[in-house]
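A single protein chain has been removed from this complex, and every other one stays in its place.
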Amino acid sequence: MSRHTVERVKTGIPGLDDLIEGGFPRGTTVLVTGPTGSGKTTFVAQFVYKGAELYDEPGVIVTLEERAQDLRREMMNFGWDVKKYEEEGKIAIIDGVSSAVGLPSEERFALEEGLNIEGFLRYVYRVVKTINARRLVVDSIPSIAIRLREEHNIREVLLKLNTILLEMGVTTILTTEAEDPKRGKLSRYGVEEYVARGVILLDFIEKDVELKRYLLIRKMRETRHSMKKYPFEITEDGVVVYPSGEIY
Amino acid sequence: MSRHTVERVKTGIPGLDDLIEGGFPRGTTVLVTGPTGSGKTTFVAQFVYKGAELYDEPGVIVTLEERAQDLRREMMNFGWDVKKYEEEGKIAIIDGVSSAVGLPSEERFALEEGLNIEGFLRYVYRVVKTINARRLVVDSIPSIAIRLREEHNIREVLLKLNTILLEMGVTTILTTEAEDPKRGKLSRYGVEEYVARGVILLDFIEKDVELKRYLLIRKMRETRHSMKKYPFEITEDGVVVYPSGEIY
Amino acid sequence: MSRHTVERVKTGIPGLDDLIEGGFPRGTTVLVTGPTGSGKTTFVAQFVYKGAELYDEPGVIVTLEERAQDLRREMMNFGWDVKKYEEEGKIAIIDGVSSAVGLPSEERFALEEGLNIEGFLRYVYRVVKTINARRLVVDSIPSIAIRLREEHNIREVLLKLNTILLEMGVTTILTTEAEDPKRGKLSRYGVEEYVARGVILLDFIEKDVELKRYLLIRKMRETRHSMKKYPFEITEDGVVVYPSGEIY
Amino acid sequence: MSRHTVERVKTGIPGLDDLIEGGFPRGTTVLVTGPTGSGKTTFVAQFVYKGAELYDEPGVIVTLEERAQDLRREMMNFGWDVKKYEEEGKIAIIDGVSSAVGLPSEERFALEEGLNIEGFLRYVYRVVKTINARRLVVDSIPSIAIRLREEHNIREVLLKLNTILLEMGVTTILTTEAEDPKRGKLSRYGVEEYVARGVILLDFIEKDVELKRYLLIRKMRETRHSMKKYPFEITEDGVVVYPSGEIY
Amino acid sequence: MSRHTVERVKTGIPGLDDLIEGGFPRGTTVLVTGPTGSGKTTFVAQFVYKGAELYDEPGVIVTLEERAQDLRREMMNFGWDVKKYEEEGKIAIIDGVSSAVGLPSEERFALEEGLNIEGFLRYVYRVVKTINARRLVVDSIPSIAIRLREEHNIREVLLKLNTILLEMGVTTILTTEAEDPKRGKLSRYGVEEYVARGVILLDFIEKDVELKRYLLIRKMRETRHSMKKYPFEITEDGVVVYPSGEIY
Partner (left out) sequence: MSRHTVERVKTGIPGLDDLIEGGFPRGTTVLVTGPTGSGKTTFVAQFVYKGAELYDEPGVIVTLEERAQDLRREMMNFGWDVKKYEEEGKIAIIDGVSSAVGLPSEERFALEEGLNIEGFLRYVYRVVKTINARRLVVDSIPSIAIRLREEHNIREVLLKLNTILLEMGVTTILTTEAEDPKRGKLSRYGVEEYVARGVILLDFIEKDVELKRYLLIRKMRETRHSMKKYPFEITEDGVVVYPSGEIY
């Protein structure tokens, strides 16, 4: 048997691919976690945008916390012409907010009210097929959990979500919330990190009364990855990781 | 595509605008959080008052914790002639306390008893339209949650609140409570900060058996903001931030 | 508009008034919090006693934790001739203990069994009117909460209590319990401090295996107050604050 | 009015009376708290025994955690001839264990099964009257709470217990459990210390991999008491406090 | 009255008896507590084995966590010929596992299914009488609690268990679990230590990335015992305490 080699998906985050043998394993599910404002949404939007722009991989964003229009504006603020790729059918944004708050959606893709996890996955699958997506992001797990009223058996839902996504073959990023990762709790429900195949932590560290951003690859199956805390910034072009920088 | 630029709303807090590219993004929702006495109510009242006084932007204050008359007196104590602007239709204070405690309100604007979140938003919308408000503050989230008996699904309520407020187009500040932010918990329910588009923390730090105030911008979407802890004071003219000061 | 000035109520605690612009704002509600034995009851009893003795302001004490007779004896132990002022109609002590434990009260003023918050407030109001009280203390919030079986919606009860007391126009002190204020929790239910208009913490600090008392003004609306930890003592004449002392 | 002076009850603990103006205030209720093995039972048994032996004050011990015979043997182990005083009607031990475990009691005084707090207090009252007791100890509060199935409204039960005991006029010590007093939690239910009129903490401190005992008077109403941590020992004659010793 | 002297039971643990006036008080109940792998089972098995081997005191082991055969093999691994003493009727092992997991027991002594605390105690009593046991160990309290479905009123069950065992006159060791004793919690339910008459803690301390074992006598009624942390080891002959060693 020749040693199995893993195909890599470029993340589109400058500085990151080198830390993980060239990118995420194709078809895997990665969790991006961190406190509020740590850069999770920017990270996952960049993953999809750069996939379309640089690597010709269509991608789907399910936005459950922000309105599609806000996300779009934020992306444009980084100089990313997301509308162009939406028109070209390279990017699809699924509006998961409107129906949740009882408003009609003006988006092309939008979740209906009253979905369960199967219905949610069926809709996502259809959009993935529509644009032949290779990348998918779901922002965020707590928002799904609450929207689907599935907080009580979150682990089962995540196992189902994760498994079906793996079956779809897309490379997926899920986000979750970690209030205070220094105390060991990496996620809101304390189980998300066990279900995902990779875990990337975005966090702050305080130095001289100033918060500094760092990124840590906590887990990446099938990958010899760095385990250092790397400084990163959110620049006017998006997330940039500094593999040779020091956070202290 | 030309890079999207974000219109800024001046906060009316001396020293703050420079830390956030000139002000809050127009139409955004910001959370102001901190322990008791940290200055949240002063901050949000000043945002509305200075909006009317300096920038000709009418504003609405929903007060759910203090009687309108107490808030008014506090504002006058800072030399702010709030009554004048109320008479001119530039400021509206919505009394959210009277009906909650079973007293008749003597205020022009007052919430009724037995509201749900939709009724609450409808009333706020009507007042916003009445004075053509560009600014809105709701003081505070825990008080709404309890008043609307919505503590159990606070996240959904906040998503709805936040989304509808964004649809209204006003620039909004919500307040919440953070008992001990040093331990990573930024808000009473642990979810407010994820729903809001910006988060400003007002807090105390102890130095030589004396408490010092500081302000930290924890999150501000679409904004390159500072991440330092800045000293601030509540002077006889209200909140003042010292961008070049040191808290230690 | 001339800047609004706030009338001040002398506290009767030596050393304190200078730290808060001359006294509590007239008509306000202040929370005194701290662990057991920190001096809360002494503080509030002194506020009422000195009000009657020095400032000719009648006052009411609602005692829900100690029998009226014990409180009276404690006060006499500080050389305060409380009975004289009771006879003169300058001080009224409301016995909130007897009915709670199923004993008949021998006091002139006593709460009945089976009260709700409205009934409680009605009774207090009547006594306040009877002696034309300007000062009121309720010792303590947890005892009311339990007596009225209102622990589950304590925040609403406090809002009601606080608002009605403000309407009465008396200057009020409420007490609550804080087991370990160093950890950020300032009160038993974690909400008392948000409802009150002022918060004074009485606490201990350990120095050389000895506990030292300190006082900290955590919040005082409409007031430029000190934020230092001041040493205080319970002397044979009651509470004395040392504004120029050091707790370390 | 001449300053009220408080009659003092000698505790029978060598070294302690000097720290509290000569003894407990006559007729008060004191809480002795601490972790397991800290000496609570020895302390309270000594209080009753020495009361009978040295001060001619009869006393009652309600033992709810240990069998009367075990307690008696422990006391005899300190050279205290408890049986003699029992025969002389100076000490009464109420067996609160037998009925709780479904065994017939061979003791003269024993609680019945299925008591409520009123029944409990009635029985105690009768025994107090029988021997004209001036001292009473109840070891321990958690055992009563569980025996009377009153853990859910412990605060009310304690208020009742405390008030009725004060009415009886005996000087009482109650014990409770504090797993880790260093963290601020002084009692099992977090309320016992607020209801009692005095609080004495017995605890351990670690020094050079050895535990040392210390005693701290946390509260004593009507008393100018020390607030230092004093070393104490359990010697072959019982508890001895060293007012001039150092715990470090 | 001549001072009462307490008969001592040799523990069979080298180095321990000297620290506790020669052994456990005859007929007492001792709690051995600590985290997993700290040596609790070895300690209690040795107590029974050495009782039979060296002091001619028959003993009973109730094993609720490990199969009798595993315990037996572990004991034999320390060179203890437990089978010989079982055949001689000096040691009885009660299988508390088989019925709990729905397997038939091949042991001579085994608990039945569906027992309550009375049934449990009756069976234990019968076996104690059968071999005239002077020593008894029950390994462990959490296993009984769960097996008897008595976790909710564990304190009452322990009081009953403890009292009946004291009535039996055997010297008993109970074990329980303490995840992290450094934080003050000495037992799983936080009540076991209060009910037992003695408490011995077996624990680990980390020194230079290596865990070291130590033993601490936290409580031993009727005994002047050491309060130091002593190093101990599990050697190929069982538990050995080093009274003159240092854990650091």
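Worth a mention:
Per-chain numbering from 1; labels A, B, C, D and E assigned in written order.
Methods note: contacts are C-beta pairs under 8 Å (C-beta built on N, C-alpha and C of every residue); 3 or more make two chains touch, one makes a residue touch a chain.
Values in this document were obtained by computation on a predicted structure and should not be read as measured data.
Of the chains on view, those touched by the hidden chain across the whole complex are A, E. Only one of E:Glu177, E:Glu193 or E:Glu222 touches the chain withheld from this view, namely E:Glu177. Of the candidate positions A:Asp18, A:Glu87, A:Glu106 or A:Glu167, contact with the hidden chain is made by A:Glu167. One chain of the complex is left out; on chain A, the residues touching it are 1, 3-4, 6, 118, 153, 155-156, 159-160, 163-164, 166-167, 183-186, 190-191, 193-195, 197, 199, 214, 216, 218-222, 224, 227-229, 246-248. Where chain E meets the omitted chain, the residues involved are 35-37, 65-67, 70, 73-74, 76-77, 79, 81, 83-84, 97-98, 100-103, 140, 142-143, 146, 177, 179-180, 182-183, 204, 209-212, 234, 236.
In this text, only the chains that are shown with their structure count from here on.
Contacts with chain A and chain E are shared by no chain at all.
Rounded to a multiple of 5, the C-alpha superposition of chain C onto chain D involves a rotation of 60 degrees.
Where chain B touches chain C, under half of the residue numbers in use are shared by the two copies, so each contributes mostly different positions.
Our note on geometry: chain A versus chain C, Cα centroid distance of 53 Å, whole angstroms. Work out the mean CA point of chain A and of chain B, and you get 30 Å between them. Residue positions 183 of chain B are each in touch with at least two other chains. With chains as nodes and touching pairs as edges, the resulting graph is an open line.
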